[in-house]
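One structure is given here, and the rest of the page talks about it.
Selected chains only, in their assembly positions.
As written, the chain order gives the labels A, B and C, with residue 1 at the start of each chain.
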Amino acid sequence: MLKRFSMSLEDTLLDKFDELIANEGYSNRSEAIRDLIRDIFVQKEWLHGDKETAGVAVIVYDHHRYELARKLVDVQHHDFECIVSSLHAHLDEHNCLEVIVLKGKAKKIQKLADSLISTRGVIHGRFIGTTTGKELL
Amino acid sequence: MLKRFSMSLEDTLLDKFDELIANEGYSNRSEAIRDLIRDIFVQKEWLHGDKETAGVAVIVYDHHRYELARKLVDVQHHDFECIVSSLHAHLDEHNCLEVIVLKGKAKKIQKLADSLISTRGVIHGRFIGTTTGKELL
Amino acid sequence: MLKRFSMSLEDTLLDKFDELIANEGYSNRSEAIRDLIRDIFVQKEWLHGDKETAGVAVIVYDHHRYELARKLVDVQHHDFECIVSSLHAHLDEHNCLEVIVLKGKAKKIQKLADSLISTRGVIHGRFIGTTTGKELL
């Protein structure tokens, strides 16, 4: 249930904020401030490591190097319950971008992502912790 | 072409580093240090905003809210040349996770991602800048 | 001048937020949300590099190594108009922590901080961009 409350902000800062969020596409202040607040709690989910949560590993690699493909198969074998799905996109003749959606305890999926990113042949890898959204509604 | 060079590190720190990267799954030091170095350049690609690069928007939302679906269709209409592909995963009865792979000038795809993340009904959104890998080989 | 407006948030999330900010010492919601908003604009001051702003370099080093002391003297000679003041604290028999407060164009003081942090003998260095506060009142 939505609860209404009021707050105050310096008028010059409020003007700048309104301009900024309009630029980013927000339809109103509430929505923009809600996103700032929710992001704090997502960060907290990831500090404690034992909450059930979701994350995404993004990996750019040269598809002529086969280690990653092999590791992905390995990982799917051993930790298949954490891998929700994955997407493979071609960036150019050499490079691919692979997205792997993970779900499970924060610590476990972070470790899994580390293991994918550290594979030989990966040019750039990054992991984003997000949320299953359960506690943020 | 790989070029070999030597460097020095305090022995106690080197031991800790070897332990850490083994834990993360790296097969050797070179690979781990290469990743640290490449990440600096990926961050730089994103500071200048006009380089051709790649990124991924991750969005968690309640699929009963339709604004995002509509915005995704809009965006694909107007900026289809930036959207490489996307993936949709179900987290539970309510929440979905959508991954959108973007390619183009840093500033443009950042703006596109902002616009997706700011959509009403999005519980959590985050954008990761990665790279097409072209200048990091 | 403070301007009042109202916003809405899911009640369960609002309860969690109130608990969190009480824990961090905030006296009310307005103050906590204002800090979230101001931080966005401080980050923006630093993205554009030519705004007049303030920052702090923090450096931990072994005081038996003299390169940093010499570089600090050099820097104060060449860029004294950027250095507002500095503080030196002893951490133990070997290590010192030096704080240098810088003021000037974002790009220039970032470069100055880089140059201090990269000095031989520095164990750990970090730079925080903050603000002169002028545009955030």
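To be clear about the criterion, contacts are C-beta pairs under 8 Å (C-beta built on N, C-alpha and C of every residue); 3 or more make two chains touch, one makes a residue touch a chain.
On a predicted model such as this, the values are computed, not experimentally measured, just so you know.
This structure file defines a homomeric complex of 4 copies, of which 3 are shown in place.
We adopt the following convention: only the chains that are shown with their structure count from here on.
Between the contact lists of subunit A and subunit C, the overlap is empty.
Between subunit A and subunit B, the superposing rotation on Cα atoms measures out at 180°, rounded to the nearest 5.
With every chain reduced to the mean of its CA atoms, the largest distance from subunit B is reached by C. Rounded to a whole number, the gap between the C-alpha centres of subunit B and subunit C is 26 angstrom.
Centroid to centroid, with C-alpha atoms defining each point, subunit A and subunit B lie 8 Å apart.
Residues of subunit B in contact with two or more other chains: none.
Here subunit A touches subunit C in the complex through residues 1-14, 16-17, 20, 29-30, 33-34, 36-38, 40-41, 135-137, going by the rule given at the top. Taken in their complex, subunit B has these residues touching subunit A: 21, 23-27, 31-32, 35, 38-39, 42, 54, 56, 58, 60-62, 84-87, 89, 91-92, 94-95, 97, 99, 101, 103, 114-120, 122-126, 128, 130-134, 136-137.
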